[in-house]
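Removed: one protein chain of the complex. Kept in place: all other protein chains.
Labels A and B are assigned to the chains in the order they are written; within every chain, residues are numbered from 1.
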Amino acid sequence: MDNGLILEVKNLRTYFTTEGKIKKVVDGLSLSIKKGKVMGLVGVSGTGKSVIGMSILNLISKPGQIVGGEVLFKGKDLLKLHERDLQRIRGSDLTLVSQDPYTSMDPLYTVGNQLVEVIRAHEAVSKKEAKEKAIELLTIVGIPDPERRMLNFPHQFSGGMQQRIVIAMAIASNPSLIILDDPTRSLDVTIQAQILSVLSQLQLRINTTMLLISASVQVVAQFADDVMAIFRGRCMEVGPKQSVFKAPCHPYTRSLFEAVPSIEGERVNRLKGLDVLHEENYAEGCVFYTYCNRAQEKCVEVSPDLVQVGENHFCACHF
Amino acid sequence: MTDARKPILEIRDVYKYYDLKTLTFFSRVVEKVKAVRGVTLKILEGETIGLVGESGCGKSTLSRLIVKLEFPLSGTVLFQGKDIFDSSEVDQKLFHKSIQLLFQNPFTTLSPQMTIGDHIADVLTIHHLVDGKTSIRKQVFGLLDLVGIPRTAYDSYPENFSGGALQMVNIARAMACTPKLIISDEGVSILDVSDQARILNLLQNLREKFQLTCIIVTHDLSVVRHICERIAVMYLGKIVELGQNDEIFSTPAHPYTRSLIDSIPTIRRGLEGIMVAPLKGEVPSPINLPSGCTFHPRCPLATDVCREKEPGFGEINEGHSTACHHWKEVR
Partner (left out) sequence: MDLRAPASLDTVSEFTEIRRYTLLRRTLKNRSVQIGASVVLFFFFVIIFTPWLAPYDPLEMDVMNTFKPPFPLADGTVHHLLGTDELGRDMLSRLMYGMRLSFFISICSVVIIVAFGSVVGILAGYYGKLTNTLLMRLTDIQLSFPIIILAVAILSVWTSTVFTMILVLSIANWPVYARVARGLAITERTKDYVASVRVLGASNMRIIFKYIARNIGPSILIVSILDLAAIVIWEAVLGFIGLSILPPTPTLGNIMGDGKNYLASAWWVSTLPGLIMFFLLFGFMLLADGLTATTGARGQRELALK
């Protein structure tokens, strides 16, 4: 962990086998996150972003399997650890906030109960102290009247509130890394804004390292320090936010940004979208070949490697 | 500049409440969910109007009322001048042929046991638009071409397609009736950006080609920014602001609209490090509504008068109306 990297993923490959066919959902993905930074993974749905998150946590089960690569969390390869050790890390040093808050909580226990449980599982504190910490956490995430609401059950909270509680549970153990899998997907716009605000305040306060996975380019733009564009489980472009958004190099990244309707500026009458109707598998070439408007001969044959195009900014395209 | 177009749909003071029955040990409580509380709106022929609001604001209920999937408590809806709920005036089938609804979830709106071709062909059969056996296939092909789906989809089942593609199938189904008015009820919300763009582009094209009137119901302001001429903002069952697209975005006249605009994350804001400014609090339950102006608990401009008196919906500029006591103070 000497190089300041909390997470270092090297050449991760996760394949899914259904009915005899192998689907390379994640194929040679590498990424790294420095301490205190937020890395945003963005891409259209179905490109394997969630699977990447689950692979990092080593939570892939049949019909999927992690077939190669390393996931170095603070120097230790999570893919090689025993399940018991993994369980110690998951939920305490490496936590997850997923899309649907309601399924992340136990509907039969009060919110306070669940928080206290998480706290006491990782710190040797008395019930009373844990309770106080729980109240503190609920206040940090913005739940009004925490002492009283601690006694409520998850279903008594609205979606936005539930997600805040899940975030509280995720930070309760002072984790070194939080993975957020599209945390605002099911929320209304104003509630999403609240959650993003909570998360950014958390960032300022506790300086947590985060991996934010989202299908929404705007959310990632708002929040991440570094951005990686994923397509078909491979990295298309990666770099610091400013660099990638201002000068996107890969045609995929470009079309992602152009498809985003913006409420600012001039009204643009036509949006540009990708044609993602069919699946083609060009085994050797670039995964983006079929959709690319700059594709040439070379693209079918050779899969491009990451090429540096700016400071810390890499792009996987022949051009 | 007054719009010379005639209204094709008129919603007049429509109310819709739902009964919520809860059984406790001692009594049976019936509460009323006030989904729509007096909505009046004129929709002009050929226009694209956006109906914006978050969950619980009643926009979905309103769209269902318009297509007669629900019936209002009071108020009327006139389509081309005729009361749609008066069965003697409007022929049921003809009505459905003229107004179509695009649902939110493309996966559940198609029967898994029928092929794509079957689905579209059925619509043609319902409205007697078919003339001969071979013609069905050709007509369906025509519709598939219109929306941009390959003809081979005819014999495939919904399970093989992505959300975006299925939504296009739904559009093909809707267009099979050659409607005059299409309502998209969160039709693109669950799709990702590129699929959204395709669907929205498609709707625009169809609109131009067939002179359709479109109502885009969504919670996403950025979607309406691009394709709607007018925008109506709803909150807790009422329209709180209505106006031309540009005016709403440049000079909103309701604090809720202002908050909606400020809550949306954008690339520009992200790059400049401007965090979204969230609205405080949660949307109140439509069962127990706050007094006076229902927005007052969350409103940064709220004063005593807002707590006591519900503001009327009035025109402040030509074509721009709002329901706020302090609209002048909204930036």
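As a convention for this text, a contact is a pair of C-beta atoms (placed from the backbone, for glycine too) under 8 Å apart; a residue touches a chain by one contact, two chains touch by 3 or more.
Here the structure is a predicted model, which means the values were calculated and not measured.
Taking the complete complex into account, B:202 is the one of B:35, B:49, B:62 or B:202 that touches the chain left out. Touch with the chain that is not drawn comes from one residue among B:14, B:143, B:174 or B:267, which is B:174.
Checked against the full complex, the one of B:105, B:189 or B:251 touching the unshown chain is B:105.
The residue touching the chain not shown here, chosen from B:55, B:76 or B:156, is B:156. Across the interface with the omitted chain, chain B contributes residues 67, 69, 92-93, 96-97, 100-101, 103, 105, 108-114, 122-123, 126-127, 148-153, 155-157, 159-161, 170, 173-174, 177, 198, 201-202, 205.
Please note the rule applied: only the chains that are shown with their structure count from here on.
Chain A and chain B, compared by their mean Cα positions, are separated by 31 Å.
Taken in their complex, chain A has these residues touching chain B: 44-46, 158, 160-161, 188-194, 196-197, 200, 215-223, 241-242, 245-246, 255-257, 259-264, 267-277.
For chain B in complex with chain A, the residues that touch the partner chain are 54-55, 149-150, 162-165, 191-198, 200-201, 204, 219-223, 225-227, 245-246, 249, 259-271, 275-280, 282-283.
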